[in-house]
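A single protein chain has been omitted; all remaining protein chains appear in their positions.
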Amino acid sequence: MDYATLLQILDSTIRLAVPLLLACLAGLYSERSGIFDIGLEGKMLMAAMCTGAVAALSGSVWVGLLAGIAGSVIFAAIHGIASITFRGNQLISGVALNFVASGITVLIAQSLFRQGGRTPPLSGDARFNPITLPFAESLSGVPVIGPLYSEVISGHGALVYIAFLAVPVTWWVLYRTRFGLRLRAVGENPASVDTAGISVIRLRYAAVIITGILCGLAGAYMAAGLQAGFGKEMTAGRGYIALAALIFAKWRPWYALMATLLFGFFQALALRPDVIKNTMGFDVPVPALDALPYILTVIVLAGFVGRAIPPRAGGEPYVKER
Amino acid sequence: MTRLPRWADVVLVPLISLLLAGIISALVILAIGQSPREALSTMVTGSVGSAYAWGYTLYYATSFMFTGLAVTVAFHGSLFNIGGEGQAQLGGLGVALVCLALPWPHWTLALPVAMVAGALFGAAWAALPAYLQARRGSHIVITTIMFNYIGAALIIYLLVNVLRPAGQMDPATARFPAGAALPTLHDLPILNLIFDKKIPANVTLFVALFACWLVWLLLWRTRLGYEIRAFGKSEPAALYAGISPFKVTMLAMLVSGALAGLMSINNVMGESGRLLQNSSEGAGFIGIAVALMGRNHPIGVFLAAILFGMLYQGGAEIGLWTSIPIELRTVVQGLVILFTGALDHMVRMMLGVFFRPRRTEVA
Partner (left out) sequence: MTGGNASGRQETAAPFAIELRGISKAFGPVQANKDISIQVAKGSIHGIIGENGAGKSTLMSILYGFYKADAGEVLINGQPTAIPDSQAAIRAGIGMVFQHFKLVQNFSVLENVILGAEDGALLRPSLAKARKVLAELAEEYELEVEPDAVIEELSVGHQQRVEILKALYRHADILILDEPTGVLTPAEADHLFRILRNLKEQGKTVILITHKLREIMEITDTVSVMRRGEMTATVRTAGTSPEELAELMVGRKVLLHVPKEEAKPGRTVLEVKDLRVRDDDGVERLKGIDLTIRAGEILGIAGVAGNGQTELLEVLGGIADGTGSIVLNGESLDLTGKFSDGQSRRRQGISHVPEDRQHLGMIMDFTAWENTAFGYHHDPAYQKNRWLMDNDAILEDTKGKMERFDVRPPIPTLQAKSFSGGNQQKIILAREIERNPDLLLVGQPTRGVDIGAIEFIHKRIVELRDAGKAVLLVSVELDEIMSLSDRIAVMFDGRIMGERDPRTTNERELGLLMAGVSGEAAA
């Protein structure tokens, strides 16, 4: 494999990792607060459709982004109502909302555009345009580092940089702020938060809404960054891969970055089976690469690579003790 | 919270949930500028309006009975098996291998062997998640989701690279021999007086009904069922009673996986006559809705499976004859799961208003 091919693969790794990363961080907020969320997939899908539709109608990707976030937050709020207010089964709620999202996105897109459940192709300002980072042009001549900077690191849409920025920000929020302390506490032992006079319900809703916003970004990137428009089931299980990455990362932000980059790398490789054949000398079936993130997650879950201990109060609705 | 009388909990809660799901679906249909009334009438006519329609409804219902029972058995052991989809697809692989292995002379010979293979393959696909849950405490919901994807990838690989006959383009196995084809209800004497056209509902329906009865026996009349239910209610208590958590987790999941795998005699053997990609078409997931709606009881599962058969078939008709996309049925399915499985407390609270008990004053 030559350097140029490597750069191509790294470039697509980043692009493919971004939706995973945003969704993974989204899940991190929710699950750290004690609300399991297997509905990341549905929220992403909803956001992708809203972004695709509104960007196509308005011609502005930013308006589309807001719509995407709104769509995702609505679903997050329903999950919140079911699992926080009515203390329902969080897993079932997540599964249910994934189905609703899968169906309703097509219904809406079809009724708006009548293009077989898709939104019209986006172009120009209706997509996230690449941002050329400073000195990308001038440094491109520098050997090794130059192309890496100008081709892999520079030239992505705004959401890519936001996604990577979200990692340190999440770390900082989680471990350095009052909100983060309370968020971690409510996911471990909600009674400790409640007796300290802080509302468990409000905290958890805040977390769930943040999850909605980040899933909104992830979905918007799918529709207006990675691709140009919404198509049926376009998230293709990314919400579940993000969930897998979250477990792989043991619910920690920096590890989430590494896990999603790894899974993004697998996805990038799956797009270029020829590269594997050339470098490794044998054929790796594409389905095997597709399944790799899931297999790795099962191995992590099995505790063979360090134990993944979820937040202790995760999945349990909070009921005051007598 | 007000405690509801048992009959209200068993009958009213699912019905109200269904009603709520229906109302919201109607609002969705209105919102996209279509007529809910037209949708409903198309759905009802298309799913139960004729023997032909019933032939499809019952075909889908057969699949859903299996997957619904699969979820039910695991649920009683406090195990949420979301892996029905993968287990059903792997079951399909088992059925296909059996059907292709021999030039079967008659379906009565092929069916029992195919059932065993389907059940075994389905159970095998549930075995590892079950083992990881029982021995390593890995959350079964996550592992079964992962196994759905791993299973789908495995099937695609096998269909593309191994099982596809030379010269065939689409990723599927060869067609099964004629002797491995199951008779439809149209092919059976007496029943063909009712079902006078070619329909997909086949003898698997009777297997499914038998399975409903067997699962009822298993859960409420056998020691294993007793142990599964006890373990599902309280693991420490089960340990106290000398019930092995490992054994119960494994057996409950194996039975669950086997039931999901058995579904494939309906779709793979009874209908398509070869193994296709994504053969289960979401039936594994619908099993969740069916089990929730059916209150995790085989009779409930039977009724809910018929209901979802109607929904599935009716939804297809809506997609065909109206301008409402077929995906409407996914929305309804999701809403039913949401109301019966996650918002059930809300529904009970709503109903509780009508069942407020008289306050007994303590002197």
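Letters A and B mark the chains in the order given here, with residues in each chain numbered from 1 onward.
The criterion applied here is as follows: contacts are C-beta pairs under 8 Å (C-beta built on N, C-alpha and C of every residue); 3 or more make two chains touch, one makes a residue touch a chain.
In this text, all values refer to a predicted model and were calculated from it rather than measured experimentally.
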Shown chains in contact with the undisplayed one are A, B
Of the candidates B:178, B:237, B:299 or B:320, the residue in contact with the absent chain is B:237
Only one of A:10, A:44 or A:185 touches the unshown chain, namely A:185
Contact residues on chain B toward the hidden chain run 217, 220-223, 226-227, 229-230, 233-234, 236-237, 239-244, 359-362
Interface residues of chain A toward the undisplayed chain are 175-182, 184-185, 188-189, 191-198, 312, 320-322
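By our rule, only the chains that are shown with their structure count from here on.
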Whole-Å distance, C-alpha centre of chain A to that of chain B, is 30
The chain A residues in contact with chain B across the complex are 38, 78, 81-83, 86-93, 95-104, 106-108, 110-111, 117, 232, 237, 240, 243-244, 247, 285, 287-288, 290-291, 294-295, 297-298, 301-303, 310
Listed in rising order, the residues of chain B that touch chain A in the complex are 28, 32-34, 80, 82, 128, 132, 136-139, 141-143, 145-147, 149-150, 153-154, 156-157, 160-161, 285, 288, 292, 324-325, 327-335, 337-338, 341-346, 349
